[in-house]
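The other protein chains are all here in position, but one chain of the complex has been omitted.
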Amino acid sequence: MGDSGLASEVNEHQRLQLQFQLFQESLPKVDETIYRMLLNEAVPLAISVEKSLTHHKEDATGQLEAELDSKLALESQQGDASHKLLKDYLAADQDQQTRIKTRLENIGFQLGQKLSQLLIFSNNPNLSFKDMDLLSVMKFVCRDVWKQVFGKQIDNLKTNHRGTFYLLDYNYKPIEPFTLEEDLSDQEQKLIEPFLHVPCGMIRGVLASLGFEKEGQVTCQATLVDPPDSKQAGAGTFTKSVSFNVQVLVGR
Amino acid sequence: MSANSASISASSAGPKKSLKTFGDDIWKNKTAKINAELFTLTYGSIVSQLCTDFERDFKKVNSQLYAMGYNIGVRLIEDFLARTALPRCDSLAQTSEVISKCAFKIFLNVTPQVGNWSNNKDAFSLFLDENPLSDFVELPMDAAKELWYSNILCGVLRGALEMVQMDCDVWFVNDVLRGGQSTEMRVKLNRIMKDEIPAGED
């Protein structure tokens, strides 16, 4: 495994990069907070959808009970609160959890697929036909896609140059607001899981839109990891480092 | 109609700087921003997934979007109040101006027109000339009759207003995506809640 050196590209490229950045800054904007909330709220939403769908399949008596329930519930019209939905996730069975994660992956996939087209269409100096190989596509994910979506680049990209990549984000934004202690309980670990599935889908979506689109060709798994010592700030706080392991089958 | 409401706001905002300048200033100087098209695409991916999940039962999609918005709204209001430090509104007219010139401005960088006041001033409309949620969107035939594509906004407003003790109904009455002349959201105040335990604090 060698460090592929994200930062070590040279001047002419940097100039174009800067131009591109200026161009991006001139584009229409919305508030970042609301975007973060929207993205994170996809998780409770996916759980809520699952509840609603499983509930739908129940028999008539179940329906009746549920109707009664909802009449008694204070906020029946608003659906369940986000934190309650997250608790429901823990209580859900394996199949349901899988479906919830798939749902989130799908959202990420579509986002990635479309976002990459938009980024490439707009004068992006980081990608050109000539070197649209897997490594440059991954660098595109680490730099451009991550920067767009999470406001920062991937901190470290490692590869064996044979289709295995580790994308390390030492401060994964979506879980930044979570107040968690070090030594996560199993439950807390589990709660964070669904928040990692949107970017997994997104990575696959970007790759698919750039030619790595065969069924099962790309897999992506995310895990919480310990950051390198240098990055570890105050002890006792949860560090929010995530490793995205991307496997791409490249048949030549 | 909208000209009328603008004059209301001018008088109620009175001696202070106008709400518009105030909102513009916060947007310009106190707001971290991201690309609007990314926001559009993300919301689009969510809506599209919901349509798949509910097998194009758009009524269910509407209510999920509403519920999602509600959950955002009840928390977003904190952020809004923290950033603006605005005092309680004296009237619904003032509320409508704050929503349009501050809330929409700060979060989405658009300023919907306020208008269509009901006779007893308990309901008004927000006209969204621009809607960053729905750029690029073209509704398929089957969705054009039933889907309120931006329904999340209704939930957000409902949730946020509830947290400041205003019990409101919020719904879309028209959307250019559905071939309408304008995109119009209706806000109706049912009552001001007093001395109640805020929702969500079980």
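In this document, chain identifiers A and B correspond to the written order of the chains, with residue numbering beginning at 1 in each.
Following the convention adopted for this analysis, a contact is a pair of C-beta atoms (placed from the backbone, for glycine too) under 8 Å apart; a residue touches a chain by one contact, two chains touch by 3 or more.
Note that in this section contacts and distances are computed from a predicted model.
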Absent chain [UniProt protein name; select from "Zuotin", "Dynactin subunit 4", "KLTH0E04972p" or "Elongator complex protein 4"]: "KLTH0E04972p"
Contact partner of the left-out chain, one of A:Pro177, A:Gly211 or A:Pro228: A:Gly211
Among B:Val47, B:Leu92, B:Leu108 or B:Leu189, the residue in touch with the chain that has been omitted: B:Val47
Option from A:Thr98, A:Ser122, A:Ser185 or A:Thr223 whose C-beta touches the chain left out: A:Ser122
Contact with the hidden chain (one of B:Asp57, B:Asp122 or B:Asp135): B:Asp135
For chain B, the residues touching the chain missing from this view: 36-37, 40-41, 43-45, 47-48, 51, 135-140, 143
Residues of chain A (touch criterion as defined above) contacting the omitted chain: 16, 19-20, 22-23, 26-28, 110, 113-114, 116-125, 127-130, 209-211, 213
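Simple rule for what comes next: only the chains that are shown with their structure count from here on.
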Euclidean distance of C-alpha centroids - chain A vs chain B, Å: 27
Footprint of chain A on chain B - complex, ascending: 27, 31-39, 41-46, 48-50, 52-54, 60, 63-64, 66-68, 70-72, 74-76, 79, 106-109, 132, 155, 158-159, 199-200
Of chain A, residues touching chain B in the complex: 24, 27-35, 37-39, 41-42, 44-45, 48-49, 52-53, 74-75, 78-82, 103, 106-108, 110-111, 114-115, 118, 148-149, 151
